[in-house]
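The complex is shown incomplete by one protein chain, all other protein chains being positioned as in the whole.
On to chain A.
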Amino acid sequence: MERVPVLKIGDILLVSIQIDMEDQVALQLQEDLAERIVATGVHGVIIDISALDIVDSFVGRTIATIASVSRVLDAETVVVGMRPAVAITLVELGLSLPGIRTALNVELGIEMLGRRADRDDELFDDDDEPGQAVVTTP
């Protein structure tokens, strides 16, 4: 079975999905990422799907689960690089990925996570709702 590589860059794990994943490969990625977040202590995950020409409900659900699991493990997920045709198809399919942060490319995704880190530093002392602090966009 193929495996999607997970790269650590500073405080971020970067996953660039370059293959048409079997369902088992997607599930393996979900497990690998959770383990790597805990092992490395990073606070951000970027999933680059620019090479994917479709995202069906299984992959969509897997991405949503990765984002939820990451959040529980104190890391924020940003999905980057979605193709326009994939976005149109996903919404028509009925999967609008609620609660998942997106950016147009890896660079903007890194910027987004950087702003989150800055804001967390400011909020560190009086942050009684950590879940709320990271949701807003500037």
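The definition used in the following text is that contacts are C-beta pairs under 8 Å (C-beta built on N, C-alpha and C of every residue); 3 or more make two chains touch, one makes a residue touch a chain; residues count from 1.
Criterion: contacts and distances are computed from a predicted model.
Visitor: According to UniProt, what is the chain that's been left out of this complex called? Choose from "Alpha-E domain-containing protein", "Membrane protein", "Serine/threonine-protein kinase RsbT" or "Branched-chain amino acid ABC transporter permease".
Guide: Options "Alpha-E domain-containing protein", "Membrane protein", "Serine/threonine-protein kinase RsbT" or "Branched-chain amino acid ABC transporter permease" narrow down to "Serine/threonine-protein kinase RsbT" for the missing chain.
Visitor: I need the residue numbers on chain A that touch the omitted chain, in ascending order.
Guide: Chain A touches the chain not shown through residues 20-24, 53-58, 60-61, 83-86, 88-89, 92-95.
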